[in-house]
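One protein chain omitted, others in place.
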Amino acid sequence: MKVIENTVVKSNTEIASGIWELVADSPKICSEYRGPGQFVSILPIDGWQHPLRRPMSIAAVKKSSLTIIYKIFGDVTSEFSKLQKGDNLNMLGPIGNTFSGWDDSGYDPVLVGGGVGLAPILNLKNTCADNGIAVAVIIGARRGAEHFMDHDPDNGLWLTTDDGSLGAAGTVMPTLEDVIASLPNPRLFACGPEPMLEAVRDFSIAKGIPAELSVESYMACGIELCQGCVIAKPNGQDKKNSYHERYSLVCADGPIYEAKDISFG
Amino acid sequence: MKVIENTVVKSNTEIASGIWELVADSPKICSEYRGPGQFVSILPIDGWQHPLRRPMSIAAVKKSSLTIIYKIFGDVTSEFSKLQKGDNLNMLGPIGNTFSGWDDSGYDPVLVGGGVGLAPILNLKNTCADNGIAVAVIIGARRGAEHFMDHDPDNGLWLTTDDGSLGAAGTVMPTLEDVIASLPNPRLFACGPEPMLEAVRDFSIAKGIPAELSVESYMACGIELCQGCVIAKPNGQDKKNSYHERYSLVCADGPIYEAKDISFG
Amino acid sequence: MADITVTIGKHTFQNPVFAASGTFGYGLENPDLVDISAFGAIVTKSITRQPREGNPPPRIVETPSGMINSIGLSNIGVDKYVSDMAPKYADIGCPVIMNIAGSSEDEYCEIVEITESVNSNIIGYEVNISCPNVKHGGIEFGVNAELTESLTSKIRKRTGKLVIMKLSPNVTDIRSIAKAAEAGGADALSAINTVYGMSINPHTKKSEIYTTYGGLSGPAIKPVGLACVHKVSLAVDVPVIGIGGITSGKDAVEYILAGASAIQVGTANYRDPATGISILDDLKRYLAEQNIATVAEMIGMVETYES
Partner (left out) sequence: MADITVTIGKHTFQNPVFAASGTFGYGLENPDLVDISAFGAIVTKSITRQPREGNPPPRIVETPSGMINSIGLSNIGVDKYVSDMAPKYADIGCPVIMNIAGSSEDEYCEIVEITESVNSNIIGYEVNISCPNVKHGGIEFGVNAELTESLTSKIRKRTGKLVIMKLSPNVTDIRSIAKAAEAGGADALSAINTVYGMSINPHTKKSEIYTTYGGLSGPAIKPVGLACVHKVSLAVDVPVIGIGGITSGKDAVEYILAGASAIQVGTANYRDPATGISILDDLKRYLAEQNIATVAEMIGMVETYES
């Protein structure tokens, strides 16, 4: 069940260059939360200038505390960065489905995150740790300043940077290939910018490795009212008079899809 | 000369119920300031949601400090009340003409203020005091909580309230009649809500007492560009093809007018 | 307490706050988030003869105090609507108005005929002749007075239920279209549908909407909707339903004063589908403060300087 809740900010800190972590007291949404992959949709705090809520993945839920990690992108995220302890923040959630199969002992989960796609991956990483499940995690960024964790391959955490200033140089893909080489039954979970998702998708299909991708789309409502948040399904293209066969609503059927079930613009 | 200045808030305090006083460091506008009656026009702080600047009378200028007194009316003034020391506030000014004749020793200045019309009246009162000029001041409000000064007729300060909860009961008009009765050569200066200005105007014309009124009008620019801020002139009605004979621009020719020169809708 | 009922055609609604088409789904999506029985009525997403996928993404973009959409009438089609959705309206406690769209008179008529052929709780039709983002989605009717009159009268002949024609603001003279709909036998008119708009991403240099142009909605268009409602309500005798940028009781009051007998909440539902309920609370408070006994007497009460 989704709820609209006036949450109370507990902390709001810059954890890397332009990347912020906000923890809010949100008992209602937390009690409905079902697992990593779900997101909330947050009301802008500047009146009606920006009419639309902003979707943000849930990075952690601990008792009644909900964490998001956001990147300053435009007006609304800039405003969010000014929030202080005690301020209100109106959230709608939890929305969407969850990553699945990570607790299946037959698989070796490999988590791939990049940019603002970090939040659900971190959430999944920590949830796995809480459940005693070993995972490999690969996090990409453009430059070292955008990372807030330590490159620590010995403990299953690889960082990459486009400019080579931290961890492995390049995109996450070469590291991903290296990492899975040593795993008997890899299963991929990815969230990040579209080019990264596309690369992971193509790679997983080519290699026959199961993969779940968390995708983004522009949303007006998050609650199945606007029909705006569609993503194309590669398998539903040809029907003449169909509804939701060619396009899937990310807020209802996503944001997590199996790699083979979606295609990118 | 008018300037646009990014002023710095020095203090912002609620001085009566819903009435705030804001002091800003504003060296450029202060150095152009010419006297009581002038105003500034302040940029809303919520982006473009409210496109228009808000005109606010100058309540005091001391060296580089400029004071305004504002009432929380709607969105923009509510936002202003959240400003804290050190915040920026973009002002355009000083705009408009000034009260005149108050320094003419042949007259006994009587100052009448009400509601948000208090700022320029206070400014004039203090300017007179600085110049050793004795004045009578009458300030009206709906109820006692909206006053922040003391009813002190012995020192020339009369307060009135519509509900009689402080000072004299009723509007400023009965008190005004009482006060001028004892003055040989009264000269009125008034600023306040339109019904008050209208009453002062009619009274001054009927009694043949000179009066200057500070008027308000809806403004888009404050700098003679929009032609929006007009007020009707009673003496220019009949010309067929005329420009600025029937209507006067408050931002250019006002906000101070002699009572006989304006009429109210 | 003030009387907040309003009458449109032969229907009296418990209050004048409706949910707008395309912004409230089929009224069944979020039972936990909103108590639908509090609304005066809800208007469904446009239903077409056949199911429709709608336009490719991107379908949505935000603009200053507004948004552009180009959904392209994505919907389940009338057959499925009548079989799967309509029966669920039996006990939702709120009248349902079915919004319909088509690319020909026949299509509109078939939708009505199919719906009329079953028993349902649908009390009427809002006829979308103003969808700006589908080439053949009705807009060719909405910009042409003759076609509007003809379509209205054909639908009128097929139903005794409410017939409400939904007008486009994207015309030179909305009064003439309104009069044509009235002449065709409409019980009421809705105004407005969205305003043509466009948005471009300067970084990618791409249109932010697949169909290039989409429909602008939200607070940005409130002044446009108000002007249309005022003009239309002076031009016709049937009731007008006001739509466009309504987010608060204040907005609803403005529309009613301008001449609306009821109002619809659109884009604001995306922030909170219960917005209509808070609008209703505001409206009641306003009536009490202003000592106005009935909403009915407020309709068109605006005082203008010129006449």
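Note that the chains take the letters A, B and C in the order they are written out, and that residue 1 is the start of every chain.
What we mean here is this: a contact is a pair of C-beta atoms (placed from the backbone, for glycine too) under 8 Å apart; a residue touches a chain by one contact, two chains touch by 3 or more.
A quick note: this is a predicted structure, and the numbers were derived from the prediction, not measured.
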Given C:A2, C:V143 or C:A296, the residue that touches the chain left out of view is C:V143
Checked against the full complex, the residue among C:I36, C:I60 or C:V253 that touches the missing chain is C:V253
Cross-chain touch to the chain not pictured, restricted to B:R34, B:K62, B:R143 or B:H244, is B:H244
Omitted-chain footprint on subunit B covers residues 1-4, 43, 48-53, 92, 217-221, 223-232, 239-247, 265
Note that subunit C touches the chain not displayed via residues 56, 63-66, 68, 143, 170-172, 195-200, 202, 204-207, 210-213, 216, 218-224, 226-228, 230-231, 245, 250, 253-254, 257-258, 286, 301-306
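Note that in this section only the chains that are shown with their structure count from here on.
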Of all chains, the one whose CA centroid lies most distant from that of subunit A is B
CA centroids of subunit A and subunit B: separation to the nearest Å works out as 55
Rounded to the nearest Å, the gap separating the Cα centres of subunit A and subunit C is 36
Touching at least 2 other chains, the residues of subunit A are 48-49
Residue numbers in subunit C touching two or more further chains are 64-65
